[in-house]
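The complex is shown incomplete by one protein chain, all other protein chains being positioned as in the whole.
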Amino acid sequence: MSHRDNNSHHKTLEELSRKVNAAIKAKEPVVKETYNNSGMGLGMRMASEFVSAILVGALLGLGLDNWLKTTPWFLLLGLGIGFAAGVVNIIRAGNEYSKNQPLGQDLPPEPDDEDN
Amino acid sequence: MSEVAHEVAKGAHGAAEGASGGFPPFDASLFPHQLFWFLVSFGALYLILANVIIPRIGKTLEARKNAIESDLKKAADETAAAEGAKKAAELAHHNAKEEARATLDAMRKELEDEAAKAQARAMADADEKIQAAVTIINEQQTKAIEEVSESIYDIAGDIFTSITGKKPAATLLKSAMKGAN
Partner (left out) sequence: MSNDPMHQFHIERIIPMDLGGVDISFSNASAFLLLGAAIPAAFLLMSSAKAAMVPGRMQLIGESTYKFVYDNLYGAAGSKGVKMFFPLVMTLFLFIFTLNMVGLFAYNFTPTSQIIITAAMALIVFATVIIVGFAKNGLKFFKLFVPSGVPLPLYIIVTPIEIISFFSRPLSHSVRLWANIFAGHILVKVFAGFVPTLLGLGALGAIGSVLPFAMTVALYALETLVAFLQAFVFTLLTCLYLNDALHAGDH
């Protein structure tokens, strides 16, 4: 074995192990971007959750008023609580957004049946 | 389920429906058949997905994941083996080099020893010869001196005879020579 020959063997082996390591690394889970990259989606979500909380509050109030003949007190109360619930909804949506949780790490694609 | 959906949708949007008249999305008379066909198609899709497609794709992905993992593991193992072989080769190479050096050293030492021995022998030989030569020289010298002193006795005796006319006594001559010496 000449010296040159030895050297070239050396190189290919090094290259091979580098390749193998790269392949193994590529297989490892990648932390993905979070879901709500689009501000539009988030804005839409917040707006609709805010509005629907107020709507539900008002509807519950109306129902109670109709039932108990107390118009308009429960409607007003419902609107107030609905507004508060809407704010809570928005804060929650914002928290979920800023939590920046790495959704979808590469995990076994088949649901495991072990834990129950 | 369908009843609940119906009631809630109606409750939530009943007011809007009344106001806009024929606004199709809120026309409650169009709800039942939509709901029915929704449940039929949604249910069918759910059943196909849950019973056929999801298990099938899941199995494919699992098989691929396993194959890739085992391939990678094999590749890593074989690379490690190759690395090991390389190390072994290097070690063997190193050992061989060491051995060669040791052999060389031993040989050199042997040669040096031999050379030294030869030199010593040669030196001893020369010494002997010199000694022999010195002995011979000394012998010759002594002999020569004796010969010379004998001839000196003769000459001295001759001189004595010529002067005195008598033969000198040997002892006298000897003591006279010694006195001269």
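Should a chain be cited, it is by its letter among A and B, assigned in written order, with residues numbered from 1 in that chain.
The rule is simple: a residue touches a chain if its C-beta (ideal position, glycine included) is under 8 Å from a C-beta of that chain, and two chains touch if they have at least 3 such contacts.
These numbers come from a predicted model, not from an experiment.
> Which residue, B:59, B:109, B:129 or B:143, contacts the hidden chain when the whole complex is considered?
With B:59, B:109, B:129 or B:143 as choices, the missing chain is touched by B:59.
> May I ask you to list the residues on subunit A that touch the chain which is not drawn?
These residues touch the chain not displayed: 32, 35-36, 38, 40-41, 44-45, 48-49, 51-53, 55-57, 60, 78, 81-82, 84-86, 88-89, 92, 96, 101-107, 109, 111-113, 115-116.
> If the missing chain were put back, which residues of subunit B would it touch?
Counting over the whole complex, subunit B touches the hidden chain at residues 1-2, 4-6, 8-9, 12-13, 23-27, 29-42, 44-46, 48-50, 52-54, 56-61, 63-64, 67.
Throughout what follows, only the chains that are shown with their structure count from here on.
> Please give the residue numbers of subunit A that touch subunit B in the complex, ascending.
Within the complex, subunit A touches subunit B at residues 9-10, 13, 16-17, 20, 23-24, 27, 55, 59, 108-111.
> Which of the residues in subunit B end up touching subunit A in this complex?
Residues 11-12, 57-59, 61-62, 65, 68-69, 72, 75-76, 79, 82-83, 86.
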